[in-house]
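Here the structure is laid out as structure tokens; the discussion comes afterwards.
As you look at this complex, bear in mind that one protein chain is not there, while each of the others sits in place.
Presenting subunit A:
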Amino acid sequence: MESNVAPSTTTKMNFKNSRSHLSDKIVPIILFLCAALSVLTTIGIVVTLLSETINFFKSVPFMDFLFGTKWSPLIEPKAFGILPLLSGTLLVTVIACIVAIPIGLASAIYLSEYAPKRVRKIVKPILEVLAGVPTIVYGYFALTFVTPLLKSIFPSMGVFNALSAGIVVGIMIIPMVSSLSEDAMSAVPKSLRHGAYALGATRFEVALKIVVPAAFSGIVSSAVLAFSRAIGETMIVAVAAGATPNLTLNPLESIQTMTAYIVQVSLGDTPHGSVEYGTIFAVGMTLFVITFLLNILAQYVARRFREEY
């Protein structure tokens, strides 16, 4: 074979490079460094968290931590059972989701299926601004507005309680649920809607039986993300839910969430390196694991329910 010999032709062409390709060599390096930075930071955080947590479990048995029903790391008699913090966190998170998921979904359906273009153009940016309000503002909104309102319904309720904090955390994450679900619904092709309208479906039937199922994986992801966001929320619960580690499912009582506990200890004068100080890493690790599992769940659900279109 003489495949390497180019047959000669009368028209000559050359393919030599005339521009400098320096940028093509440097740019990827810079981009890689930026990507690497965030990965390294994450690894750093996990490593710190992990080593401090391991240290902590040298003094406190793992089982006592996981299944203990009393949390009193700072005051004698000391107890390191995380269940009260876990129940407090779950209580607030579940209340928040009960508020945020239906309202967020309903407003997403309104925006994507009913609202005229003009309304959507105004409302969407407002929602996004709402998502940017500092959470401390929401915290004081809970304490000074929602709690007194609730107290007129439930007179026995304390100043600090899970219900008020949960509702306001829910209000805070509505824009996120709504915005993400709306994105998922808007991504459903117009042609599917037209197909259903042409069969005599009403707007509501198209929304409920075509758009929501087709956007289901996106909607579920937005709900799970909302759940993670509610679990991790700190300022609102620190301000409005109280600081009483309390193994209860009664939303009218004062409780303490994991995040609020971490704030309490970080701001206090607990000596660094002590077992008491180590608790915040153990609690932080627990939070990290829960959020991590939720993200995996979200990805699984999104894949499991994906309707191809």
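By definition in this document, a residue touches a chain if its C-beta (ideal position, glycine included) is under 8 Å from a C-beta of that chain, and two chains touch if they have at least 3 such contacts; residues count from 1.
The rule is simple: contacts and distances are computed from a predicted model.
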Choosing from "Phosphate ABC transporter ATP-binding protein, PhoT family", "Carbon-monoxide dehydrogenase medium subunit", "Iron-containing redox enzyme family protein" or "STAS domain-containing protein", the absent chain's UniProt record names it "Phosphate ABC transporter ATP-binding protein, PhoT family"
Hidden partner chain, touching residue among A:L49, A:I210, A:A282 or A:A298: A:I210
Based on the whole complex, identify which of A:I75, A:I122, A:I153 or A:A198 touches the chain you can't see. A:A198
Of A:K117, A:H272 or A:R303, the residue in touch with the unshown chain: A:K117
Residue numbers in subunit A that touch the chain omitted from display: 116-117, 189, 191-192, 194-202, 205, 209-210, 213-214, 307-309
